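Have a look at the structure below before the remarks.
Every protein chain but one is kept in place in this view of the complex.
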Amino acid sequence: MLLDVAAEVTANTQLSPDYNVIALSAPDIARVAQPGQFVMIRTQPGLDPLLRRPFSIFERLRDASGSFTGVSLLNKRVGVGTSLLFSARQGDRVGVLGPLGRAFVPVDPPAEAWMVAGGVGLAPFVTLAEALVERGTPMRLFYGARSAADLYYADWFERLGAALHLTTEDGSRGDRGRVTLPLLHALETTPAQQHVALYACGPTPMMRAVAGAAEHHGRSVAVSLEPVMGCGMGGCYSCVVPVRRGAGRQFVRACLEGPIFDGQAIVWDALGGH
Amino acid sequence: MLLDVAAEVTANTQLSPDYNVIALSAPDIARVAQPGQFVMIRTQPGLDPLLRRPFSIFERLRDASGSFTGVSLLNKRVGVGTSLLFSARQGDRVGVLGPLGRAFVPVDPPAEAWMVAGGVGLAPFVTLAEALVERGTPMRLFYGARSAADLYYADWFERLGAALHLTTEDGSRGDRGRVTLPLLHALETTPAQQHVALYACGPTPMMRAVAGAAEHHGRSVAVSLEPVMGCGMGGCYSCVVPVRRGAGRQFVRACLEGPIFDGQAIVWDALGGH
Amino acid sequence: MADLTTRIGSLTLRNPFIGASGCFGYGLEYAGAVDLASLGGVAVKGLFLEERQGHPPPRIVETPAGMLNAIGLQGIGVRRFVAEKLPELRRLGATTIVNICGSTLDEYCEVARILSDHEGVGAIELNISCPNIKEGGIQFGCSLHGTFDVVSGVRKVTTLPVIPKLTPNVTDVASFARASEEAGADAVSLVNTFLAMAIDVETRTPKLSNVMGGLSGPAIRPIAVRMVWECFQAVKLPIIGMGGIATAEDAIEFLIAGAAAVQVGTANFVDPFIWSKLTSGLDDYMQRHHIARVADLVGSLNIPAKAHA
Partner (left out) sequence: MADLTTRIGSLTLRNPFIGASGCFGYGLEYAGAVDLASLGGVAVKGLFLEERQGHPPPRIVETPAGMLNAIGLQGIGVRRFVAEKLPELRRLGATTIVNICGSTLDEYCEVARILSDHEGVGAIELNISCPNIKEGGIQFGCSLHGTFDVVSGVRKVTTLPVIPKLTPNVTDVASFARASEEAGADAVSLVNTFLAMAIDVETRTPKLSNVMGGLSGPAIRPIAVRMVWECFQAVKLPIIGMGGIATAEDAIEFLIAGAAAVQVGTANFVDPFIWSKLTSGLDDYMQRHHIARVADLVGSLNIPAKAHA
């Protein structure tokens, strides 16, 4: 069920000079949203910027009584639209179109779910983690960021029961270096008969590395890609991703057949853009 | 001295569903502004809207100690830019370019100054009235609006010592009908030897009527015109007004040679636009 | 409710609002947002005879009040279209306008023939104006003879309404409307996108993989309105106008300039629920101005005598 809501900004929590969490009152979207789905955000009325911006649904917000009140976005300021969201004020209105795209498929126990997040790539994993907890699926979060201050919500995942494998580029928390290091270690030390489903979201090089490592260890991985999207609805063919089809490959629309893809199916060499 | 200030909105007082007074922190502009001058307002960053909007300087704001803190605008909501100013919030920033244009020339006693305002045409008269009070020039304000609720600041002028001649279309305050009625009456009942300088701002038909009446009674009138202005600085030639030059007539730039003009010099038939 | 129906040759549309080709997928993508039967029409993504991969990403870039696209006409080909999409479009009651492309005159004709053999095609829009691929017909669309040849060629092989879509990247668009009229077109649609480019100054490379792309969106509207007005004065054919329409008022501007119907592309990306706003906005306007039929609005621009020129 597709909705377009002129949502009021109910809160804007700035986590750092370039990260914030913005809460939007859109209960109907929260109600139907599936793990890893996204919304197209109209950051401001008028024509500048013109196009909507795609964002993963970060949290599905509830009130005390547990009924849905809206969704939040984990926003990283990189350009005009994300800057508007970064400095949005309570009472501002933004257009929220969604929910859109294919969702993550949460695995059931005894399989383990390993989430691999780089920076803002954490966004789709809050909703996934909640779905996994419902199923009682054991979770691990491999989470890399620039420094300790940028490892947002790590404790939230821990409270939820996820085993944390944190890395920072400056070593200020967790291991120093790339998030793929602890992941590789875990892949090597985990017995083959233990079924593990991987989920990855982050910079393209990271997701590509995760897909490679997973393949090497015979594990499947679902990646959440971030191509430029003009419409989010299958109308414009701007968001295409090259996937293997038989011998050859094909450009498929990430807004319809993704943003969640089987990492092994992506032709990473041909994946341009972001 | 021309300034461009990214002024903070310090207050926004909504007077009615379509009128508001917006206070902008631009002390340097307040300091040098002359009666009837205008500013070009960039209502919002970005490209929508693209061009600045011209506004008379309504008040020159002072703090308790009497030093200038900024200027205010009397804004009437008619389109995209004025709507943004109508709903602007404290802390927003708007670009203020100015002061611009020719100023009113305040007369000295024993001459009387008669100000004729229609609706938002009141805007340039607060600064003029202050200049007249300094000179001790007797003032009258002929002020017409839709209804009593739209006769803003009338009492302020009264406190300053101006004799009020108010009219409303619905008769809810002052005489019912056009502001030109009490003006005509005053023109007829005032002895020719009493020197009177007229100043008019409002809808074009009103200013035209005032200019005609003044001419009929051998009085001069300074009108403040409102052509569309692309730049406010003489760069674009969009703001031209047809004025008599010898036998013929000529298009002159209202942003440089106006917005204040000798009402008799305007070729009203050829004055298009607003 | 005013009468919003409008005629494009033999085709009667429920209202003047058509989903623009390439901005509305195959129509079905939007069935969840809007009842396709409530639209004036659905212009589907440009189709060649065969499937096409299109250009590699990045395929779009936002520009001031507009966007560039160089999709490269990725598509499933006309055969898969008639097999997989057309029946569903029929079932949903869509008035389907099929936008077709060709590398050669024969390909245009072959695609048109195949479409003519199937139920549910309302009209054929000849894309002779895609700026983004060499073989996209632009070599036809930029030459008066080429335009005449494609239109008259396709005219011969189908009884469906034939609507050449004109490029704005020419000196005199009206002459292309005239050539289309002489060649037997039932209508013309304009404008396709403006050839344009954007450069990433940090890498000093084009922002689009295809280097150049087509500019669409509100930015181009004033040029498109001018071209529709020029064509309206030049030909008797009905005109389908487009270019930057984002509100009912924008659409009315095109109707007044001479368009009998309009397509909406880029704005549909921003607001897939725009269609009911367009129809109700037009209805309000017509009632307010006591205009009974869309036809009474079409080309109703009046130009005052230059009083003080």
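Read from first to last, the chains carry the letters A, B and C; within each, the first residue is number 1.
Just so it is clear, a residue touches a chain if its C-beta (ideal position, glycine included) is under 8 Å from a C-beta of that chain, and two chains touch if they have at least 3 such contacts.
Here the structure is a predicted model, which means the values were calculated and not measured.
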Among B:133, B:149 or B:233, the residue in touch with the chain that has been omitted: B:233
Contacting the left-out chain in the complete assembly, out of C:21, C:74, C:169 or C:263: C:169
Sites on subunit C contacted by the missing partner chain, in the whole complex: 55-56, 63-66, 68, 142, 169-171, 194-199, 201, 204-206, 209, 211-212, 215, 217-223, 225-226, 229, 244, 249, 252-253, 256-257, 285, 300-304, 306-309
Footprint left on subunit A by the chain that the document does not show: 47-48, 242, 269-270, 272
In subunit B, positions touching the absent partner: 1-2, 4, 42, 47-52, 95, 97, 227-228, 230-231, 233-240, 242, 250-251, 256, 270, 272-273
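Heads up, the rule we're going with is that only the chains that are shown with their structure count from here on.
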Central chain (by mean CA position): C
Centre-to-centre distance between subunit C and subunit A (centres being mean Cα positions), rounded to whole Å: 36
Geometric centre distance via CA averages, subunit B-subunit A, whole Å: 55
Multi-partner residues of subunit B (each touching 2 or more other chains): 47-48
Residue list for subunit C, restricted to those that touch at least two other chains: 64-65
